[in-house]
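Shown here: the complex without one of its protein chains, the others still in place.
Labels for the chains are A, B and C, by order of writing; each one numbers its residues from 1.
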Amino acid sequence: MTTTDTRPGLVGALRSSGSWIARYAFLAAFAALFVFFSVQATSFLSGSNLLNALQGSMILLLIALALTLVISSGGIDLSAGTALDFGAWFAIAAMATYGLPWPLAVLCALAGGALVGSVNAFLIVTLGVTPFLATLGTFFIGRSLQQIGTGGGANINYRDAPEGFRALTSGSTLFIPNEVLLVGIVLVVFYLYLQRSKHGVRIEAMGLQDSAARTAGLRTRRYRAGIYIAAGVTCAVAGILLSSGLRIYTPMAGFSYLLDGIAAVFIGASMHPRARPNVLGTLAGVLFLSMLNNGLDLLGLDFNAKAALRGLVLLVALTLAFLIAKQARRTTAVRAAAIG
Amino acid sequence: MSTDTTTRPSAGPFATESTGARVLRFAIRRGPLILFAAVCVYLALASPFFLTQANILSSLEQTAPIAVVAFGLAIVVIGGGDDVVSGGIDLSLPASAALATVILSDQLTNRGAGLPQAFLLALLAALVVGLVNAVLVTVVGLSAILATLATYVAVVGVTRVVSENRRIDVTDPAILYIRDEELLGLPVAVWIMLLVFAVVAFLVHRTRYGMNLQATGGNLDAARSAGIRTTRIVASTFVLASVAAAVAGVLLVARGSGSSPGIDERLLVDMMLATFIGAAFSPRNVVNVLGAMLGATFVALLSNGLVLTRVNNSWIDGWKGVLILIVVAAAALQHRERK
Amino acid sequence: MTVDEAPPGTPVLEMAGISKTFPGVKALDDAGLTVRPGEVHGLVGENGAGKSTIIKVLAGIYAPDSGTMRVDGEELAHVTPAAVRSRGIRFVHQELQLVPTFSVTESVFMGAELVGPLGVRRREMRTRAERILEEVLGTAIDGRRLIRDLGPAERKLVQIARALVQEGPRLVVFDEPTAPLAAAEGERVLSAIRRLRDQGIASLYVSHYLGEITEICDRATVFRNGTDVSVVDPIVESSGRELIRRMIGRDVDQLFPERKNRADRRDEGDGENGQDRDARGDGIALSARGLGDGATFADVSIDVARGEIVGLTGLLGSGTAEVVDTVVGLRRHRTGSIRIAGRDSGIASPADALEAGLVLIPRDRRHDGLVLEQSVETNLNLSTLGRASRLGLLSSKLLASRSDGLIQKLDIRPADRTATTRLLSGGNQQKVVLGRALAADAGILVLDDPTVGVDIGAKQEIYRLVAGLADEGAAVLIASNDPLEVLGLCDRIVVMVRGRVVLDVPASDLTQEELISHMTGSAAGDPTADARTAAPASAPASADTAIADRADGSAS
Partner (left out) sequence: MIRKHRFAFTGAILAAGLALTACSASSGQTAGLGEGGGDQPLAGKTIGVAVVGTQHFWDREAFNGAVERIEELGGTVLTTDGGRDNTVHAQNHEVFLSQQVDAVITILGDDAVEPKLAELKDAGIPVFGVDRDSPSAVNNSQSDNEAAGEAIGNILGEAIEGTGNVAVFNAFGESLEFCGVRYDSWREALETNFPDVTILQPELAEEFANSPEDARQQTLSLLERYPVGELAAIHVACWDQPAIGVVQALEEAGRTEVKVTAIDAGPDTLEIMMEEGSPFVGNVAQQPRKIATVAADNVAAYLSGEEIERQSYTEVFPVAGPEQAREVYEQLGYDKE
């Protein structure tokens, strides 16, 4: 009667085949675009260009990872850019204004991100404000604080940044650029935490059905607070990279990463069998967006046309990938429903 | 045990409520609105200009385009539910509105069209965007946030191509009429906002379609089992919202006397703020049309009042954020209270 | 009666030869179902017998592979939800399909609003909604109240009102309408169905409560293995046993398991009250003293010893649910203390409870018990993910072996740990919740209405499991408003009436009638008993009947 062990799960097998088609559909769009750029723009395939594009996507990747964490838990963080700004600000200000050594400056930056995250955590967990509004409020306040702190929004220039701080983005270790290595480590940590450890399952449970997660004995409030703080810190790392690469702090720069970050997370979620945010999907989303930007830059188009193409290609790629994936999912879903 | 509670069999053994507690409960239930009023009173005390008719009218005029796109967003959120990940949202509305301003300005100034024709073209463009969103969400199955984010990027790009990133001045008399004139003591732009409000509020709160819309957003399964064609409803929200975006385009052209590049981002933030803070003003704590209007007005009055009380420019955003959070926190506490 | 067109005697619904195959599963095999005009027709069967599939075919959700469907003698060519609705067939689904932020009026008219030239006719809708609720369903609810502020019975009545509000209802399909309700509350629903019959509207009544079937149904169709095995006609009070036999193809000898040590314990506990036992202190795993939350209950003291099953019972609103929530940390108490194994528990959340070795099986499993979109495996391990991890990472091997073990032990079907939990039947979902609790190896189990919406077979298994756990030394606290369940399973019974404990005695000291009279506050010697308190929310007499009948149905 119970064929528990012998049958690996018909539903699961069908389901995962659906997810593979979903995944392939998007990857196929990815590959097609890659080939197109390779043919159309001669320098696209050069090693240095691909490395540039990769390095250029690291900040977005960090933001997107932070958002993956938050969106997994059923929330959103519109203040991700603010946390990035605070990271960049605190790092540069610590060195340029207060003359602290760079490792301390890095700590200050992380504290800055944690500060933004803590405010969100307080608003969301303690006061019960919806994440959307709480983080929007934090975004406004953070923007204002930057204006106040920089006399209306002045850059803080620090061309003489110590070698160690600059090396975060300019040096390399074992032939791997340091920023790629650093973000790679963050990526692996996120992957292990969200995809391979109990915490990821718990966070997803919270995101799907908070009351059930709570009843099952998960400390959802503690998790939720931790998630927003961790997201803030991750964004602050992005801020450190930004300020290390430019040796300057430009106030209110972070917002420009927010929409791309959200897009990357949801592109990634679309490749998941249950449409949940996931780390590898987010990585694919970030790489896709970066490749799109880089390729369009290299095509040498008029900048207005480039802006339009960027959105249109994104739309078409998503639509095609989804139509195929949906077809696959529909067949599996019907079967699954029947078996249940 | 005393016998006095036996008269109320459904209540617990201690369920007695003093007048004080009742007042307190009322205060908490109406907390956001009371706070709104308190802020206005404070601003009025701090600046005698705040409550002048001219100032209030100009604040309302400033509110108009934001409120109109917020009505559009409210429709989408009401029909799709307010869940962040899977709920309804339309981030492309500001982009559609910006595209509408460019088409309107181009038609009026460069092609010599009249306002009706220009508006029809702008509306057509916005409708195309709305339909694309509708198809992406209901047919293709993208989440609303991803679909409309993608169309946002695409439409901003298309707008740049169409406008060549140039400003276009408009001196069309109809637009100037909307910009400058008053009718029965209210600016024409405000009348348009009120008209759209009336239409949308009627549609959402007084028609069968509106009830179905609310049901769909409130509980998709329930709506479906009640025989509501939920897919159609969800699709329709994006189309309706795009109409609002086109109307907002007219108001934006009037406000800017033409189209200027780069107006979408700020509109995006203001729109979301107005719509979602609006939920705080409703007793049911859900996004609604009147709330969107109050939210937009609140944000505009706040910005205006802070300027008038001569708060340093750098502080204005911060105060806006703090005050908004206070209102929203009050709503959150009130909601928790009910549980 | 409003059978106008069809000749007399024509069934209002006639489904014949319905087959429906899903890949790998034959859900319906030449099944049939006939409902006569104006009758209350029962539909019974074990989970997986095909009841819900045929209901979905009837609703137009599934297209059958073959078969015909006639309404009032007329064959429906295309069975779509709209077509079915227009023929006067209405559904009251098991899940409370309501919008929490809607008012009663809006909910009743959802999808069928009255519209005039000035838009929705709110006042008229409200009047009609309140009238239907009052006149047809016998309950007065303000049309402006919001669904989220209503109790479960009121919500169910609103759902029924919704089925009736459109013109020409011919047949109302009730799918487990009383499942989330306490006995007295359930009676409100049953009497509403009787009122429908009086008005000539037929009902198809799907329920696991055979007591209800025998009470209100005229006839009943029994489903087994995807087809209708028999029609019991007429249903009489004693038909319950017959129905069970046909449902499962054999007699159910014993619903409740034999408790090994029950007799001894009874002797031991006899004559003692909680205070004495606490003073002695041995074996008391969970002890609440003078618990109160300042609103819904006060001065509640309960002790649960290791190896003991304590039943906490009372009518809806008596405070049992709140006490359970408080014990597991979902609610705060303002007075009293909770001690676990003699020490102050300091439980402020279910997470604390879990750490203290106490797990909750919640009453609303679809909402609070399970993450429906996650797999069975995830849900089984959700409380104990740490134990399925190696070096901080989840081990898929451990996860699989742990969940497969539980699936086997609990006989969860389908035996597929990767299945999405939403797709499981109610009984199997409840087993998953139980499995999660088992996985935690907790010494104390708190179950809140564990067998709601669960068929007899699954019920039997759940009882056996719980008893087994107690025999192995677990302390079990069950909150339930099913007197038979409490009497049959528990060692001690604690009865609450309106927020206070009125009785705490060994189960053997009570008969069913005594227990019910204590629950309804009509027993002599009850400190709160007087003529008025005996009628909480509905008539005491009918409450008694309902409970008794319910008990009757599931008894062996």
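Basically, a residue touches a chain if its C-beta (ideal position, glycine included) is under 8 Å from a C-beta of that chain, and two chains touch if they have at least 3 such contacts.
Nothing here was measured: the structure is a model prediction, and the numbers come from that model.
Peer 1: Which of B:261, B:278 or B:295 sits in contact with the chain that's absent?
Peer 2: Going through B:261, B:278 or B:295 one by one, B:261 is the residue touching the chain not shown.
Peer 1: Of the residues listed, A:192, A:248 or A:280, which one is in contact with the missing chain?
Peer 2: A:248
Peer 1: Among the options B:21, B:124 or B:195, which residue touches the chain absent from this view?
Peer 2: In the complete complex, the chain left out is touched by residue B:21.
Peer 1: Touching the hidden chain in the full complex, which residues of chain B are there? Just list them.
Peer 2: Residues in contact with the chain left out: 21, 24-25, 27-28, 31, 35, 38-39, 42, 46, 49, 52, 54-55, 58, 61-62, 164-167, 169, 176, 179-180, 252, 255-258, 260-263, 266-267, 304, 306-316, 319, 322-323, 326, 329-330, 333, 337.
Peer 1: By the contact definition given up top, give the residues of chain A that touch the hidden chain.
Peer 2: Within chain A, the residues touching the omitted chain are 41, 43-44, 46, 48-49, 52, 56, 59, 147, 151-155, 157, 159, 170, 242, 245-248, 250-257, 293-294, 297-298, 300-304, 306-307.
Note that in this section only the chains that are shown with their structure count from here on.
Peer 1: Tally the contacting C-beta pairs at the A-B interface and at the B-C interface, and name the larger one.
Peer 2: Here the pair linked by more C-beta pairs in contact is A-B.
Peer 1: Provide the C-alpha centroid distance between chain B and chain C, rounded to the nearest whole angstrom.
Peer 2: It comes to 42 Å between the two C-alpha centres.
Peer 1: In whole angstrom, what separates the CA-based centres of chain A and chain B?
Peer 2: 28
Peer 1: Where does chain A touch two or more other chains at once, residue-wise?
Peer 2: Residues of chain A never touch two or more of the other chains.
Peer 1: At which residue positions does chain C touch at least two other chains?
Peer 2: Within chain C, no residue touches at least two other chains.
Peer 1: Using the touch definition from the top, list the residues of chain A that touch chain B in their complex.
Peer 2: 71, 74-76, 123, 127-134, 136-141, 143-145, 147-148, 152-153, 207, 259, 262-263, 266-267, 269-270, 275, 277, 303-312, 314-315, 318-319, 322-323, 326
Peer 1: Mind listing the chain C positions that touch chain A in their complex?
Peer 2: So the residues of chain C touching chain A come out as 22-25, 27, 330, 349-351, 353-355, 359-360, 362, 367-375, 378, 381-383, 385-386, 388-389, 392-394, 404, 407-408, 411, 414-420, 422-425, 436, 440.
Peer 1: Any idea which chain B residues touch chain A in the complex?
Peer 2: Where chain B meets chain A, its residues are 82-85, 91, 132, 136, 140-143, 145-147, 149-158, 160-161, 164-165, 269, 272-273, 276-277, 312-322, 324-325, 328-329, 332-333, 335-336.
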